[in-house]
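Of the protein chains in this complex, all but one are displayed in their positions.
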Amino acid sequence: MSWGRFDTRTIVLIPIAIAINIVLGQTVSAALKIPIYLDSIGTILVGVLAGPIPGLVTGLLANLIWTYVLPAPFHSDYAAPFAIVAAEIGFVSGVLGQVGWFRSRPNADTARLVLGAAVVVIVLGLIGYYGFLPFYTNGTFTFFGDTSKTEPFFVIVGYLIGIGVVAAILGLIALLFVRRDLGVAYVAIGGLFCGIVSALISAPISAVVFGGVTGSGADLLVGAFQKAGSDLQTAVLQQGLLSDPIDKTIEFFIGFVILQTLSRRFVSRFPQGEKAVGLEQA
Amino acid sequence: MLELHGVGYRYAGYANAVLHDIDLTLADGEIVGVVGANEAGKSTLCLVACGLAPGSIGGALTGGGLSIDGEPMAGKPLHAFATRVGIGFQNPSTQLSGVTGSVFEEVALGPMNLGLNPRETVERTNAALATLGIDDLAEREPRRLSGGQGQLVVIASLLAMRPPHLVLDEPTAQLDPEGTRLVGEALRELAATGTALLVAEHKTDLLDGLCDRVVVIDGGRIVAADAASILLEDPHLTEWGVEPPSRVRLAQAARARGLDPALLVGAT
Partner (left out) sequence: MILADDLDPDDVERIRRLVPPTPSAYHRLNPLTKAVIATVGSIGAFAAGGYVGPIAVDLVMLFLAFRAGVLGQLGRVSLLLTLPIAISVVLVSVFTRAGTTILFTIGPFDATAEGVDFAAQTLVRLFAISLSIGLFVMTTDPRAFVFDLERRGVSPRVAFVAVATIEAVPTLVERAAVIGESQRARGLDTEGSIRARLRGVLPLVGPVIIGALTDVEERSLALESRAFSRPGRRHLLWAMPDRRWERWVRWALLALLVATAVARLTGRI
């Protein structure tokens, strides 16, 4: 496994990747007021094409430049503290790219697709049952437990969240079968993992620096969790663990599709391009 | 002097070579035009002549090699090529670096990258701007220039590196007629500086009167090479996918109608 190289092509790619981060991030979050930011796609692409260290550097520089260098109207006062999270996303994408988790595995037969779907469901199930449920059902906020002591409002919110999460899972699995590409399963698990790590790292930053809010609809969730009894840090983490994995999985998937769409000639000129996208089938 | 001996080249990931057995010499101060149909190998030839193929884009030479002033260039780092042979491409907006706020700084970028001290950098920049006649653009923002102006800035930037050889791959392909005219004039100014030029072009009018020699590429091989005045009037040009210069086409049309082409002198 290689840590990546900084050749001229990579260095030229990085500002363009950062621009993609910023333009998508600002457009999407302004248009849809939900906690799906889509502001790491450029970082992910650099990580996969050039390696983990260039990915890490891209994330770091992206947030620092967004705050300290870019002039209005693209400037953001609040991006710099999250540079570490962005760096982590770049690094994780790079590592996953190295082990081939962004490769397309097309024309998989139904058996393998079913196996892939099953693996995704099992992984999610395990994380959900042993990780999420206990975490979210502490205090008086319950999904499936005793709801008699809780405000009906929060029980409804709880179920809505549960439905939303299940819908996301189903959507992913549907994609798997629509594209008949086993690579989707790998990307899904990769995105999930990256999302969880990102939530863990960004929660303390958000809580301490920004009082846990971002100005988007996610703040309602934070409020809900806090109202239900979690302290600020936990509430932010609870919100983050719901939205970040979805956000990162969507971004990983977009990155995956883009990598498949780029011409082989283009991709192969990058230091890690061949390894990340896989060898030519034909 | 830039020499290609028996050079072949294949792109990375492809089994077949796109250039075969190319013998081409660019003597000091010489101006050579390269013509041929699309996909005949003009661009690939340009990339090989300046070392970017295989140096930057990978792939491999399948025979022969490139030497400059007698020195084989195989395996040399890319920045060693930059001072010996510069290359200009079609699209001005991707060639302007995007990191400078003025044309002056854009042209100065190359010399600065060479580690030259400010005095030399400024000298070379002024000289390049003067040669191309764009001193009045010096304080303009590169990104707001027209296509033709942009290409002039690009050529000036390359010139500031003082390479003895310059390769231009279809410099006017993406320009409007005004831009094409500007670049055509610039090429003549360049010729006067003594820089050897290798110009790949569809627009044979530009090469007419500019080049000493012309070379025709077809299917990755050089199928014809001769003095420009002779080759540009060769009737086989259209077979090779090349449109002759307008004066030649006019003369051919005149002859076809039984008119004396000499009557058309001065019409183009």
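Every chain is named by a letter (A and B) in the order it is written, and numbering of its residues begins at 1.
Going forward, a residue touches a chain if its C-beta (ideal position, glycine included) is under 8 Å from a C-beta of that chain, and two chains touch if they have at least 3 such contacts.
Computed from a predicted model, the values in this text were never measured in an experiment.
When the missing chain is restored to the complex, the residue among A:Ile20, A:Val92 or A:Ala108 that touches it is A:Ile20. Touch with the chain that is not drawn comes from one residue among B:His79, B:Arg188 or B:His236, which is B:His79. Although one chain is not drawn, its touching partners on chain A can still be listed: residues 6-9, 11-16, 18-20, 22-24, 27-28, 31-32, 41, 45, 61, 65, 67-72, 74-75, 77-78, 80, 151, 153, 208-216, 219-220, 222-224, 226-227, 229, 231-232, 254, 257-258, 261-263, 266, 269.
Interface residues of chain B with the unshown chain, by the touch rule above, are 47, 50, 52, 55-57, 77-79, 81-83, 86-89, 91, 94-95, 97-99, 101-102, 104-105, 108-110, 112-119, 121-122, 126, 138-139, 143, 154, 157-158, 161.
Methods note: only the chains that are shown with their structure count from here on.
Averaging C-alpha coordinates per chain places the centre of chain A 46 Å away from that of chain B. Against chain B, the residues of chain A that register as touching in their complex are 8-9, 15, 264-265, 268-269, 280. Here chain B touches chain A in the complex through residues 11-13, 56-58, 78, 98, going by the rule given at the top.
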